[in-house]
Every structure is written in C-alpha cells, then in structure tokens.
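Here the structure comes first, spelled out in structure tokens, and everything after it is commentary.
One chain of protein is taken out of this complex; the other chains stay put.
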Amino acid sequence: MSAAPHAKMMAALRSSARLLLPVLLALAVGGLVLLALGKNPIAYYGDVLAHGLFNWGGLQATITRMAPLLLIAAGLVVSFQAGIWNLGTDGQFVLAAVATAALTPVLIGIVPWSIAIMLSLVVAFAVGAAWSLIPAFLKASYGINEIVTSLMMSFLGTSLASVLVKIPFRDPTTDVPQTRVLPVADRLPRLFGTTIHAGIVIAVAAVVLVHLLMTRTAFGLKLRIVGANPRAAAHAGLNVARLTFATFALSAGLAGLAGAVEILGVQGTMRADWNPAYGLLVVPLVFLARFEAVGVIGFTLFFAVLMIGGESASRRVGVPQHFVPLLVGMLLLFLALVEFLEQRRRRLTKA
Amino acid sequence: MSALLTEAFLSTLIFGAVTAGVPLLLAGLGEQISEKAGILNIGIEGMMLAGAYGGFAAAYASGSFSLGFIAGAAAGMAVASLMAIFCVRLSLNQIVVGIALTLSAEGMTALLHFFEFSRTYPRLPKAPILAIPQLARIPIIGPGLFRHSAVVYLAVLLVAVIAWLFRNSYIGLNLEAAGNRPAALDAAGIDVVATRTGAVLTTGALAGLGGAYMAEVGAGLFVPYMTNGAGFIAIVLAMLGRGRPLWVLLGALIFGASLSLTTALQVAGIDIPTDVVQMLPFAMVILVLVIFGRDSMLPPALGLPYIRGER
Partner (left out) sequence: MSVQASAALRGAAAATTADGRPAIELRGITKRFPGVVANDDITLDVFAGEIHVLLGENGAGKSTLIGILAGLQQPDAGTIAVHGRPVTIGSPRESLDLGIGTVFQQVQLVPSLTVLENLMLGGSSWRPLRRRPALTRFLELSDLLGVAIDADVPVGRLALGEQQQVEIMHALWRGERVLILDEPTSMLTPQGVHYLGEVMKRLRDKGVAIIFVTHKLREAHALGDRISVLRLGRVVGSIAQVELATMTEQQVTDKVVGLMFGNDGPSGRVGRLALEDRTARPDPNRIDRSAAPLLRLWGVATAAQPGECAVRDISFDLWPGEILGIAGVDGNGQKHLAEVLAGQRPAIAGSIVLRGVDIARGGVAERRRRGIAYVTDERHGEGTIATFSVATNLVAKEIGTPPLWRHGVSRWDRIHRHAREQIERHDIRTPSEHTAIGKLSGGNIQKVLLARELTGQAALVVFNKPTYGLDLQNTQLTRERIVEGAVRGVAMIVISNELDELAAVSDRIGVMFQGRLNGIVANEENVDRRIGLLMTGAAA
C-alpha cells in the first residue's frame, strides 16, 4: 500500500507550503517593488542575510533585537488566542520603559544589583498591565471594542511617557532630554562573552511558558474557549469578565517587560520621544506563526534579521528601512490569502 | 489668563483647529460610512497616507493643487479597492487586512518618497485660499473659519449631504441594512457585496482626500508616516459619532483644536509641552467612556463578512 506514505508526504508538504508560501510571495513581490524603484533585489536580500545572519556581529545584534520582539509576541499570542485585540502594546512598552529607566538607577544605589533588576522587571510588568486596565474594564463591563480603546491608551501612553521623561524623570546633568543613564556595568549581563544580553533568555523563557500555559493548563484552555466562542464560554460557566482582565494583564505585562528589557539590556536610558513602535509590526509575525508560541520564535528571527540586515543594507544598497513595514504588511496579506485558498480547497475536497 | 482671550490667540486656535480637523473630519466621515455598512476599516490610516503622498506628488508634478486633491482621493480609493477585494469579496478578516494595508501603505509611501524626494525635500507653495468675502471680515472667527482652501467648505458640505443620505435615500437604507442585517438586504434583492464595496471605496476616496489636504495645505510637503495616527483618531470619531455625521464634525474640531493648541498657546506666550496638550482629547474620550460607558452602538454585523446561504 504505497498510497499511505504518499498521502502523508503530501500532507507534510502542504503544511510547510502553508507556512512558507506567504513569505516567498511577499519576498517576490517586494523584490518586484525594488526592481521598479531601480534597485537590485538579489543584492538587497543577499546583503540582508549576509549582515543580519551570516556575520557574527550582525547575528549577535539580531538575537539582541529579538528579545523585546519575542516578549511582545508572547503577549500577543495570549491576547489573540483569547480573542482580544491588544493593539496598545506600544503605549504599554514605553510607559514600562520609562518606569524602568527612572527606577533602576535609584534602586541600584539602595539594594543589591540582582534585587534591583528583578524589582525593576516586576514593576515594568505591573506598569504595562496597569495601563491595560481601562480597555479591559470597558470591554468586560460594557462590551466596548478594545481595538479603539487600546489604541487610544497607546496614544495617551506614548505622550505621557514623553512628558515623564521631559519633566519629572529628567536627568538634570545632560542637555538632551533623557533619564539618568544606567552605567553599562549595571545593565543586563552579556552572555558567554558575546554582545547578546541576558534579556533574550528572559524572552525565550516567556515564550516557552506562554506555550505551556496555553496548551497544558486549565487557565489556557479557558482563554482559548473565550477566544473561540464567548457565548459558549459563558454557557460553560467561565467568568468571561475575569478572564478578559487576566488576558489584558498578561499580554500588556509582557509588552511592559519588553520595554524594560530594552532599557536594561541595550539603551540604559530613556530619551524623550523614543518609541520603536514594534507593536504593529509584531502582529503579522504572530499570525504567521498561527498563534503558536514556538513558531513565533522562527518568524521573529526572520524579522530581526530583516531589521538588522536591513540597517546595513540601507547604507550599502541604498534601500531604506521603510521597506520593512512594506514587506511585513504584504506578508500578512499573503498569509490571509493563502489561508483562504487553503480553506476553500478543503471545503471543496470534502464534497 | 487674559492672554488667552486675545484675538491673536483665538483666531490662531480656530484656524489651526479647522486645518488640523479637516483631515480627521473627512476620514471620520468615510469611516462612518464603512462602519454603517458593517466594515470595520482599520486600513484607513494607510488610505490617508496614500492620499497624502499621491496628493503631494501630483500637486508638485503638475503645479495644480486641485489635481493633487483628485490624485489623493484616487490613491486612497486604490488602497480601499484592495480592502474591498479581500474583505468584502473574499470575506477575509477585516482587522487583519486593515493592519496589513496600513503597514504596507506606510512602507510604500515612505519608500516612494525616499526615492523621489528625499534628496531635495521640495515644498509646495502656499495652497490657494478661497476666502468668503463678507464673512472673512468678522473679527476673531472670520479669519479662522472663512479663509480656507475650498476643500474645507466641501468637507462641511459633505457633513450635511451624508447626513441627508443616511436618513432619506435608498442608499442610506441599504447601508443600514448591510451593517445591521445583511441577509435582509440580500432577500430584498440588493447585492450586499456591491453595497459594501461602494461604501469601502467611498471611504478610501474621503480618507485619501483628507490625507492630500494634510500634505498640500496643512504641511506643504510630505514626510514619511506624516499622518501620525490621524486615521486611528478617525476610527475613534466614527465610533463615538454613533452614526451621526454632525458629531464627527464636532469631534474633529475638538481634536483639531487640541492638535493646534500648542501653537496657539505659544502665540499667547504660554509654553505647555505639546505632549500634554495632545493627551487632552484622548483623556477626555476615555473619561466619557468610563463614566457613561454604554456600548457605542456599533452595527451588529460590524466586522462579520456576509456569505449568502450561510445562516
């Protein structure tokens, strides 16, 4: 019976196609755009890979960049699986970053270093979670669409963060509006003699924990049910309001943690108006990974390579970083298309 | 405090409120039309950006501001047509496609700008103003309200037109049905897909026009990501507007005022950081929602694709 292994192979091929096809399509169309603009796509992609992945310095930078991205992504996995659109991660990120940047230098002087760091991380998580309280409350109590409310809180948050840096938390000793600089020695330690800081360990741990939480615990199952069918969840006796608060808190807390990790690992200080705005860019990655925590790592690596390699390629090949949001946006579009075609194919073959 | 009541401050404020508010108004009206028909259009930020770039580039190349406005609307419609294909025709998830379109438009317009204009950073000359003779001479509010580009008056006129359409035309009924109970519309023999497509394309045109106004009149140039969240503010306005265009106008003016308040305050000699001022309207909206917290009356079929026979 040679039919069975053949069918299995086809199924395996098909699922990897589902995963890779959107990426290939986006890269192809992106390449066409570059051609139209007079640039050589092969040179660009090649340079991105060469400096983002196949270069020791670049690879370290890539992995370093992955830390905040993974943390935000982990938070979005929780959020999306529970059917909640937490689009306010930018606000949660920068507010937690401000809190960390202001708090840690103060703590370092008072308590031992490891305690200071841990406290800062906890505070960052709490700040991020707290900033999601209002959208959570409005959704749980009045059913108000959380997309709008979390976006508004994000705008509020970024403005507030800037104000905090410019006024109360400002470092009076410098001209540039920023917080007190955390000395390099007090930041997150580098790993094994590389330039990669320990934040990546925290990030990967968070991803793994989220995966375990969602697939193996009652709490994760409850969140997934609420995300799949809120009415059935209420029917089954789940406290949807409480789960909504929990989802927001966890998701926003992780985004806050991302902000802390960036400050403690890379920046050391928070400048006014600093907002890397990773939030919206991470959304497509989480979708591409089909909301599965482990797949998120792969796609985040891809994205980090693109960002780091792209920085170098922008100087050498002359393609600016603006290409990245275009590519990521197309990735999401093609993903939606591929999923649609896959569903259509499945429905037709059932007949 | 009396410094606030000077003519200079007030007319700067009013003028600024209108200039900053018109893009919000246009995009907000467009979003309201989409939402009425059942489409939650998150891609509106992308449509505005496309309009901003398209409008600027066309105006710069041709020297005609009007051509720029038309090109801006067309660019917005082009992005909207993608939304129509993916979300209305193919019934893909509206939020996912909206985010994708916004990201793509952000990147695309920034890229185009880089390759075309980043060396020279050209500016447009000051946009032609259509002053209404008698009214422009009224003290304080005259120069603030009646010395604007023709697009401003068009936008206000649109508020009335759209309000009338919603209440008194067959199109208005169809939009309401499409957003509220599309199966009923289908049973009545009207093509739901066509109705929703029309709504989405109109949104694109209005958002594109708003973006073009921002670039041509508001700033006089194009900067990557220059809409800076205006599209998302428009979504907020549309939702708070509860289906009434007049409320979108009010909201747009209030948000516009906050955006231009810093400049006006500087004229009055008061120096409050921009950030604080920018926070005010959002904080107000959140406060209103928390205190009065009723569901903002969104159409029941919002965000749900319509597939005939699937009941």
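Things worth noting here:
Each chain gets a letter, A and B, in the order it is written, and its residues are counted from 1.
The rule is short, and it goes like this: contacts are C-beta pairs under 8 Å (C-beta built on N, C-alpha and C of every residue); 3 or more make two chains touch, one makes a residue touch a chain.
Note that this is a predicted model, so its numbers are computed, not measured.
Of the chains on view, those touched by the hidden chain across the whole complex are A, B.
Only one residue from B:6, B:93 or B:180 touches the chain missing from this view: B:180. The missing chain, though absent from the display, is touched by one residue of A:33, A:225 or A:313; that residue is A:225. The chain not displayed touches chain B at residues 165, 168-171, 173-174, 176-177, 180-181, 183-191, 195, 308-309, 311. Although one chain is hidden here, its contacts on chain A can still be listed: residues 216-219, 221-222, 224-225, 228-229, 231-232, 234-239, 347, 350-351.
The definition used in the following text is that only the chains that are shown with their structure count from here on.
Within the complex, the chain A residues that touch chain B are 33, 37-38, 85, 134, 137-138, 141-145, 147-149, 151-153, 155-156, 159-160, 162-163, 166-167, 280-281, 283-284, 287, 320, 322-333, 336-337, 340.
Partner chain A is touched in their complex by these residues of chain B: 40, 42, 82, 86, 90-93, 95-97, 99-108, 110-112, 114-115, 224, 229, 232, 235-236, 239, 273, 275-276, 278-279, 282-283, 285-286, 289-290, 293-296, 298.
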